[in-house]
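Note that this complex is displayed minus one protein chain, with the remaining chains in position.
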Amino acid sequence: MNIEQILDTFLRHSPALIVAIPLLGAFLTPLISKINEKARNAFVIITILATNFFIFLLASDVFAGNIHTYVFGARNISTPLVRILFEVDGLSAFMIIIAGILSLAAVIYSWSFMKENTGLDKFYTLMLLMTAGMLGMMLTGDMFNFFVFLEITSIASCALIAFWTNKGKAVEAGFKYITISAIGALFVLFAIALLYAQYDALNIAVLANNIQYTFLDKIALVVLIAALAMKAGIVPMHMWLPDAYGRAPASVTLLLVGATQASLYGVFRVCFTLYGKRLGTTIAGSIGEGISLYILLGTILVILAIVTILIGVMMALKQIDFKRMIAYAAVAEIGYMFLAVGAGLTTLGTAVSMNAIKGGIFHIINDALDVGLLFLVAGAIYYATKQTSLNNMGGLARNMKYTTVFFLIGLLAVSGMPPLNGFASKILIYESVYQVNPVLSIVAILCSILLLAVFIKVFHSAFLGPEQPDLKDVKEVPKSMLLAMGLIACIIVFFGLFPEMVVNNIVQPAANALASNMNYISQVTGVI
Amino acid sequence: MIYNIPFIAVVALVLIGLYTVVFKRNLIKIVIGITLIESGVNLFLITLAYRQDSTAPIWHGITASSDNVPFMSLPVPHALTLTSIVIGVAVLALMLSLVIHIYRHYGTLNVNKLGGDEE
Amino acid sequence: MISIDTLLETFKTGSGLWNPLVWITGLAIAFLIAYILRGYGKKEYKEKTEQTKSFLSGNPEYEKEQMHIKGSNVYWGFMESLRWFYKIFNKMHTGLVTDYVLWFVIVMGILFLLIGVI
Partner (left out) sequence: MNGGMSKIVKTISSITFPLALIYGLYIIAHGHLTPGGGFQGGAVVASGCAMILVAYGSIWTMGKVKEKQLSILESLGAIAFIGLAFLGLIFGFVFFKNFLIGEGLIFDNPALGLSDIYTAGFIPLMNFAVGLKVIAGLFAIVLVMAYATTKKEAKTK
């Protein structure tokens, strides 16, 4: 076998391997940690690197225009479809790239950040499990499998949030998170059961092909959107998010950002693919006579998004705890994605819609990187000073030069300042949403300015100013943490400087996959 | 009519569970509420599997040619329910261990006395 | 691999365009001009006299460490003028897990009214 054949074999099996390698690594970690700590850390990093290799192999092929399917336990898709099936289109490939980058940075960061803790073999096991769950949610083409991966992600992340069990608040945040996610996931299962009862199928493509938009389908749609939006942190169901983000170790928070976006992916998948064939249905009700479903759904998403952006930013402005503040800003950022995709949904089929969806999807990766970088900086400050409240900080820029630079990059990127990546996606959102409704765009820009104000507050009170007496001997954080932050910062600057290349090569296929769902359906069912 | 009773039970279980989670202030009761919702959803899945006069989906090696082929209920929802139960056990164990930790830190199980993380 | 032309392409947003490299060049030129203008400034001020001391409306100057404006004091006026807003939203953010679930049920109900009934 020459190298091309090997790569081809790898490519064919990569959807399964992307989930299987972290899973295998997760269960090998407790055994390997018997050797010594360094071997375990290196093993975990190698596992994630191998996963990333397969992710990029798969993504590069999917972005070239192919849709990959992988049937477990059989060579080909057979009818009737009873097997578990992974289906990877542009959007899934885009999302797994995000998850891959985030998990790599999180694992590198944990090397020094978690060094002083005990029970780290369990920490890394859970981290790899969470990565596997996230990747599974993004890759799967089966509704029930989606639920299983959703639960794997929530259980692993809950245990990680409460990892610092000596802190009461952390345990409490973990309890809140598991309550919320258990209820959300159970309602998702309920909706899946409703769909299964009618169409005798669990595969997303088969369901999407058969869906009729009956009354039960409406209930399923409501439950799916509400539960997944709660997991994505949409206002007014966002309150678990500052608790969980604020109390978790920083590297876990980075992964939680990915988990939140996996739920966001779920919302988009449900709206655009699962109900994609019925988006043109006109509603035959007494009040909304003649409105098409896509306008109704898009309007709902836009309303949720505007509320999310406004409240997220306003609450962020008031926070004093560093990580809680970033968490509220992350809530607002999720709102931007909802806004763009919702606006794209209301004008489905036009050029404006395509630009809006492109902006929304581009913003997903930008938000993950920007907010993730800020969380890592917050973790670095906690590592160096053991403080979380902004009131106890000041003048940190004197001793933590690299961290300050990374924070500045994250600050400018997340608040949409040129020339970083946040600006590139936000200008796409502003301009396309303006054509849908100018008011939406104005609110979005205003809140973006407020977001800048939020982080200027942090920058001023934590990094600038005179040196505080009890922070005199603060040192720069260890190299592995700087490496993780630098990795993300480099990607941010690269995306900021060459946005057109990123949009053309990565975002455009994902937007196409979202806007035209028929390829996704016909790949499995053979119907065109 | 008799075949609709499970569905009524499903709705009742889910609603009782939601009521428990929303209005009860004891952490253990919240956990119980979540398990109630879970049993409701599991009952729903199991009910979907049942067809009138069907037997359990165990293959006895009887081929379709013989006369009295037993009419089986659907096996797929059973598998789904089983998976859901396994996940439920994990969630339950995790929640209870968190409750133990919370009780250690605060000495109370009352939600009102925890909360207040917001300033 | 990626050719240099694809990297330098201008980002088209459908109704406008955006090129970070041109923008950075412009920014660099602006900095250069500012630097040149700065050179024309006065140089003959006297150090360690009244001229370089900060003036705080006649109040005495504290030590540098106490002069730092803490996190909760930044944007004080903004918070004060929007007190009514924060009053409402502080009431909303109770921090109780039961309320979180209640919000979920409420949103599900509203969505059901919007999607299911209409």
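The first chain written gets the first letter, and so on, giving A, B and C; residue counts start at 1 in each chain.
Keep in mind that, in the parts below, contacts are C-beta pairs under 8 Å (C-beta built on N, C-alpha and C of every residue); 3 or more make two chains touch, one makes a residue touch a chain.
Remember, predicted model here, so these are calculated numbers, not experimental data.
Engineer: Among the chains included here, which ones are touched by the excluded chain in the whole complex?
Structural biologist: Even though it is not drawn, that chain still touches A, B.
Engineer: Among A:L23, A:I77 or A:V171, single out the residue that touches the unshown chain.
Structural biologist: Checking the options A:L23, A:I77 or A:V171, the one contacting the hidden chain is A:L23.
Engineer: Mind listing the subunit B residues that contact the chain we can't see here?
Structural biologist: 56, 58-62, 82, 85-86, 89, 93, 96-97, 100, 104
Engineer: Touching the hidden chain in the full complex, which residues of subunit A are there? Just list them.
Structural biologist: Against the left-out chain, subunit A lists 13, 16-17, 20, 23-24, 26-31, 70-75, 125.
To be clear about the criterion, only the chains that are shown with their structure count from here on.
Engineer: Specify the chain most distant from subunit A by Cα centroid.
Structural biologist: Checked the centroid distances; the maximum from subunit A is B.
Engineer: Considering subunit A alone, which of its residues make contact with at least two other chains?
Structural biologist: Subunit A, residues with two or more chain partners: 175, 179, 183, 243, 320.
Engineer: Multi-chain contacts in subunit C: which residues touch at least two other chains?
Structural biologist: Subunit C, residues with two or more chain partners: 93, 95, 97, 101.
Engineer: How about subunit A: which of its residues touch subunit C in the complex?
Structural biologist: 175-176, 179-180, 183-184, 187, 215, 218-219, 221-223, 225-227, 229-230, 236-237, 239-240, 243, 283, 285-288, 291, 296-297, 300, 311, 314-315, 317-318, 320, 351-352, 354-355, 359, 389-391, 393-395, 418-419, 423-424, 427-428, 431-432, 435, 453, 457-458, 460-462, 465-469, 496-501, 503-504
Engineer: What does subunit B use to touch subunit A in their complex?
Structural biologist: So the residues of subunit B in touch with subunit A come to 14, 21, 27, 30, 34, 37-38, 41, 44-45, 48, 76-77, 80, 83-84, 87, 90-91, 94-95, 98-99, 101-102, 105-106, 114, 117, 119.
Engineer: Applying the document's contact rule, which stretches of subunit A touch subunit B when the two form their complex?
Structural biologist: 82, 144, 148, 151, 155, 158-159, 162, 165, 168-169, 171-175, 178-179, 182-183, 186, 189-190, 193, 196-197, 202, 243, 319-320
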